[in-house]
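Structure, as structure tokens:
As you look at this complex, bear in mind that one protein chain is not there, while each of the others sits in place.
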């Protein structure tokens, strides 16, 4: 449990560096990320490296005992490089070249740019691979951010064709898999295939899905290129990437397979403002962020990182990039930090050490101000550092009793062919997660390929491409299994299964979905559960089965089916219905639940339980009688936290 | 009165065809449309035709006694054709080439593509022109769908210049007609004229109007090319095109002039979700569709088809293309089918036989499911088939007492120069139609050039280009004539008439519109009619006349003028005001009206009256005392229908 910070020595007078390092240590920070956007300073002219400043920066930090994460600067190639090879730029859906002048201005499929990355990463790794300050590397920065996963460049199309040839072997197989007989979309060779952009009406969803898979693979191979260089030249250091919250355009598991540690960038207020939450929710959590944004990602990246994960960038105050950018509630930076440690983060690193007076992020807060005084975030970080010292080592983060199965390709499918608005697989996973945590539960978010043994409850909220391997693992798990609608509704080729949805999951329940409907905002279909009125919104299904439904829609159709330990929801439940279903399943699974007050969340590490209050008012911590508080107490003020040891 | 279905043998194993045909017959279907997207199967390599599968498909259908509508596949040219001649692709307003990968990826003005169409249609017509199964041909598919009428390609501009030269003779005439002296838009030759896209601010409305007229003519000549080939090679077969609902970008009358039968594709739920209806209406008719969408189009295409018309594609369950896609109410597929027959359809053909497990339309329901079982739509279609058999031949569809004059160019004018939001000529026509049908009236929607003799009431809701020929016919008709605002407000050249609006219609009423205003949503201007408070929304006019207004605005201006049998509304009436006006006019015309309950619609065929309930609750059929029911009864359940013989 360490605190860190993102620092840009190149932004500040060299005369300030020593004092900055001293102040970091005084604040309780021990990890410093540097370098990830510094290409134009490392190589100001083609081939002419300037290592001096970076040598001195590393030495300064090292002198103060700070551990350095060194970033590869490949997210920001300098202008001379772009001018020498404009083909390296990405091309957007509308065929506009995405130009120089901000960041992430490259196409993952550019082979010439990959060569440039090899060159610069090799140079960096050779120079600093064994530097004593360097404890870890970060590859690039926020892959996929600013919608950069997909590029429609000529180079991307060229590599897409090769990727397809490798995947399908012959064109007839591709035509069959994509269903190209529909609308005469058949190809005679891989060379006839273009990117799926600027079609007259929607492109073939299978075409789009493969383009997304290809693009995801391109991110992974792009990252792997750097990892291989770093691993060879810098033994013993962790290799990390900082994933961006709510970016799902590529499969993070595939990238993380090559990493030692997963990390993510946590901006709860910006995410709350920019994502799907309704106005009421945005207003309520204006200065705290939706209470599950941080937790959802923590639990996701713990899985992605195979247990090892950091928060690489933690919001320290107002950000600059949302439509509106409120200040966090006093105490909120501390609370977010503790939420991360509660979920098992190794490091929480704030972004950034000091607010910059210029550039695109000039309005982004730091731990300190442009005039070098300490900002609110810095005060709270120091408090966290003191609390960490005071608490001493915590128990290991517990494996949860509940798993939530989440897969990136399923998100792509649900977005490529939404059928109805407002319910992607991502949003469904998030809403399921909220329902679980409002019952006081810890949750592991796991990939479909993960080991599921030992869980007592496994939720599969909306996994369109659930396959036989998963079905087998679910059946073998012994857990209560909650399957949401659309799960298993598509094969790997994005086709409806021959025996209809839920496809391979029919091994768990004998039922077939014969019809689905999506519902406009405001519409719902009533469901009665034990005489209580509930409802589904956005999605409803009709099921053919011999099972007697456990709950029915108003028109008599089954809404909730159970078969042994497997349960199927034939619609997307409103929160109260989902809570009712989950209560029944946790009871069956022997899992204790707690009805958490609105805005309060728990997370356990072994015998320690942390409670965090995201509400803007006081809330109870729900601590059990006899809880021994090591932080806070039974009443949680706004942004308050408490921790107690369980009996 | 036949039932049909759209079938794609190429999508399914050949081993299934025979059973499919058998099942169609068992369901009561007798017409099958095939082939319209099958180019890549008919000609998998350039010039190498594969007729075998199509021969066998036709023979299979024929063997079961099914009648085939064979579609020309020109809406989906295969990739090899596009690659050989990329100039055939359309170009959008933003100069993006609209690429391969879905459908309708061609420019109507591409002469090389017209040659390709000639080639493939000739080959098809020669092979199957006299096949005993083939009873009709469908040209292409849904002209104009996906905003494909207008293309801004170089080829289109070239032909536009020729079209202009032919229309105007010399450039001075064009400059005068377009008013090009305004803003120095004058041209020195036709070769200087471009398409009206990507101008700095709005383009000259006359320029846009002629571009739309040109594009409309291109659709007609493109279609004519196919018709001429088919007529020559396939004598005795009907030639049909399937128009798409609410597509008004080209003049359907011009295309239909070359056809034997007009048909349209009826998707009431998708249209309700996607078009202008307010949220309340969309929620109320979520699973039924707005009660006038089907009727409006039926009555429109009866006119377009000069009495002969089909529904070529009838929604059989949820569709895939709206923002949300609810399932129809149980019974709704049956009700829509009967509404079509009530209006005089020769054939109602469902789209599609079986839901496809792949492709862009995988989430579109069929009459049967991907697992070959029967879906809800199939059950209802079979019920309709039984009811048709039970009822026997119906009387011919009655000529209505009421005509509604509707012209495509007027729609273009109202959209090119809207002056205010939310009131195109299309929407005005639709709202007028609703008002008439809520009074229990049958309506003929007729083109401005149609014969108007014999009608008792003629509504001209918003015909911007009403001309002297129409005025003469209206005057001669002897009918009560209701003229809505904006009618006659523009000459053929899109100019304000010298004597002001309503221009040529001043022959009917001595008045001149001196000023118009458009009103934002929520704003209205009060009108008092016989002491009752009414109002207009969206549009209001000031009129100079010696006539005494029959109703006045709150500020004293005239809102409703009558002169003999001609009536003029100087604003767009709210529903209650329109109803009041129509009641007065129908009374004057000696037409009986009925105040229909919300959601109930009538349509007569000779002595038979059908009633359909679009409400989600029970409604009265409003059958007269002594009505002899042949279907249903006096109470209509949701989606219910009833039919009775008039005394």
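For reference, chains read A and B in written order, and residue numbers begin at 1 within each chain.
Just so it is clear, contacts are C-beta pairs under 8 Å (C-beta built on N, C-alpha and C of every residue); 3 or more make two chains touch, one makes a residue touch a chain.
Keep in mind that this is a model prediction, so the values were computed, not measured.
Only one of A:17, A:37 or A:494 touches the chain withheld from this view, namely A:37.
Of A:307, A:370 or A:557, it is A:370 that touches the chain left out of the display.
Listed residues A:22, A:103 or A:421: the one in touch with the omitted chain is A:103.
Of the options B:178, B:358, B:455 or B:644, the residue whose C-beta touches the omitted chain is B:178.
Touch with the chain that is not drawn comes from one residue among B:51, B:187, B:246 or B:321, which is B:187. Across the interface with the omitted chain, chain A contributes residues 8, 10-11, 37-41, 44-45, 73, 76-80, 83, 90, 94, 96-105, 145-146, 148, 273, 279, 282-283, 286, 317-318, 320, 323-327, 330, 355-363, 365, 369-371, 373, 375-376. Residue positions on chain B in contact with the hidden chain: 94-95, 178-188, 192, 194, 196-207, 417, 419-421, 493-500, 512, 514-520, 522-523, 538, 540, 542, 544, 555, in rising order.
The definition used in the following text is that only the chains that are shown with their structure count from here on.
One simple way to say how far apart two chains are is to compare their mean CA positions; for chain A and chain B this gives 47 Å.
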